[in-house]
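Got a structure for you, written out below as structure tokens; questions coming shortly.
Here we show just some of the chains, and they stay where they sit in the whole.
Chain nomenclature is as follows: A, B and C, assigned in order of appearance, with residue numbering initiated at 1 for each chain independently.
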């Protein structure tokens, strides 16, 4: 079972300008075949269905623990999309037949962001197509599943690099800079697991594509702080066996790999105001806020 | 972000006989439109996209916290499916051209359980159709989202009752008995939230269908222990504001509602052996076990 | 706009034995690519999007009117599926942990009939896959659309013949016998429309496959009564221009084609009792019946 902490894994910049088409592109990294929903659910189901758990404990621990980190990743990408969709109140009002800001949404690629979601993140890809449960690969054969995971992380990285090229909005770039580094840890970890079991030095194939994270301005600060050497153990007391896989040297020779007991420090969630003109949380947000606060006081 | 504990939310009986068609039916409760993947992701995205978080804190806390409990529910239903698919080794062996036990899978409803998953749970419904991201409803309008959640929990209950009728395998029935009670808590909590904001006494509509949990032999023990009055707070320190919604009396008048700080005690995961004849984790499981244990010793 | 009459287009026999796999097969004729949902929606959208309505009035009238007949066909196939799913009450009761009749549903092909629908017809095909809006073909080019419709009717007939071979349950066979004849009228009408506009004698291609309706024991009575010569005008006052297409001789030389002003006499809908053990309409049907009747009396 799981616990939740009301923080993001990393600090994110405050929202700036809305950019719906950038938000649509970032959706690929959430709900696309190689998005965080996929990495999350692939590892989650692999942990649920793991056979020989006690005898293969380090691999069970590794997959289970990375799955938990991915929960924070869907949260982080969703936060980035929310920032890209967050905008100034419209001058318009349905009650006067006008709605000027929202009207700009008519021509965006993913109009579901407005009509269906009220300007929030969807479980869908960059074309608005829903994430599908058959994106989960879980053959039960340990080597094949690890090979898949190694491939999946590299496919995910390629898609992230291409989304990176489409926008320089800070809400997208900060998230990307962080995830290039964390995805790099995952790819490295699966490479180590495969190498142990097969003798094949998968890590020599990294990075795919052949551009180092450190070359990307938004990733460099995280690499400088050694995030690429750290595997966080996202659990109060369990999954300690990850250390039996995650040890040795960093790929860039910058120092030893280390298991960090517990999650990263993290950052606060952005405060997103309601939008009367999207009816989120209501047409008259102040009224519902007031009522909620009154009820809250009463209940204490 | 999230932490993970290597336990199920409740103790489960040991697997008995394999029953692939029952496993297929239980899939509806995992990957169907009203399955746990849906409750999980509906509440998860609603928490990601929540607007006016600080002013509507008790509703944010409620939705976020139930989402976290649902993570444990997909784990629990997946464990039940694994039990239903777990079986004795086949007398057959591909290398001799025979594979008697597996051959029985030819006529089952969901042959993907064998071919694709190696006898594990899928992110799919009872007909083997993948879970879809557009099962997530999140309008951003708080009242509409709460109304949806109330409806969703009752739809989920109806489907569970009908799956209950299809099998009396203990691995399915224990899971169902527990989830009728927990789902009941969620429906009740959403009813309370709606009642506060609209004055409409939704809780008078419960239960849907009109059969009490306590009437179901596998739920009664949990009701007797008061599980239907407890909202667990699945977090080290956050989401305490759930108490501003979850208070008052139980629907059956058995006592006051209470918020429990922390998760339930839980139960151990079943030990599932590898199956050579499904190649999970390998064709010669003992070889890979031995190697893994050697590597494990070396790494310590 | 539309009006509704609380009758089926034809009398149907009372339900006999439940036969879930036959019900599943008949679903193809409702929600499959060549099912009645498809013929309905193809002609409906073609009528909505028709260009040059006044100058091509006989074709507009023909398509619009057949669309309306198809509404009665989805109703008829759904009634047939309901009959095939209708069964004796189970001896079991969830409250005692038993549910013997429903348990038989565990092994059927379409378990959604039980879990999701409570034993009713779905908008899905014989494999339980949902009907899709892109089954609608509507190019806007009149000749291409008529050619499509001619093809669609013949594809539908082929699928019906194959479902006919799978079951001899009277609830399925009566519906099939009737629809072979009505589908024959539609294919003939589209052939006449095409022949007028292109000079190509499409009707010489009929029937496809080369087995006459009159050879099928359940169709013969309808042919004997001349149903294959009649185009019903399903409208109080409109679409009279169908007569400009539907005239001439029957394909079997049995007499002149005729337009009937108004719908056929039709037959009553079967009385389907509630099923406590499917919670339809409720777990204690008698209670809800009683309450409804009290409310009904009060409201009069």
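By definition in this document, a contact is a pair of C-beta atoms (placed from the backbone, for glycine too) under 8 Å apart; a residue touches a chain by one contact, two chains touch by 3 or more.
Note that the structure is predicted; figures quoted are calculated from it, not measured.
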**Asked** How many copies make up the whole complex, given 3 shown?
**Response** 6
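Throughout what follows, only the chains that are shown with their structure count from here on.
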**Prompt:** At the place where copies subunit B and subunit C touch, is the share of residue numbers found on both sides over half (same) or under half (different)?
**Reply:** different
**Of all other chains, the one whose Cα centre sits farthest from subunit C** = A
**Item:** Inter-chain centre distance, subunit A versus subunit B - centres from mean C-alpha coordinates, in Å
**Value:** 23
**Fill in**
Rounded to the nearest Å, the gap separating the Cα centres of subunit A and subunit C is 48
**Asked** How far is the middle of subunit B from the middle of subunit C, if each middle is the mean of its Cα atoms, in Å?
**Response** 39
**Prompt:** Which subunit C residues touch at least two other chains?
**Reply:** none
**Message:** Help me check something: in the complex, which residues belonging to subunit B touch subunit C?
**Reply:** 21-22, 24-25, 28, 32-33, 109, 125-127, 129, 158-159, 161-168, 173, 209-211, 215-218
**Request:** Give every residue of subunit C touching subunit B within the complex, in rising order.
**Result:** 90, 92, 94-99, 102-103, 105-107, 109-112, 114-116, 118, 127-129, 277-279, 282-284, 287
**Request:** Please give the residue numbers of subunit B that touch subunit A in the complex, ascending.
**Result:** 1-9, 31, 37, 41, 44-45, 48-59, 64-65, 67-68, 71-72, 74-75, 78-79, 82, 116-124, 130-136, 138-143, 196-197, 234-239, 241, 243-245, 247, 263-264, 266, 269, 271-275, 278-282, 285, 288-289, 291-293, 295-296, 299-300
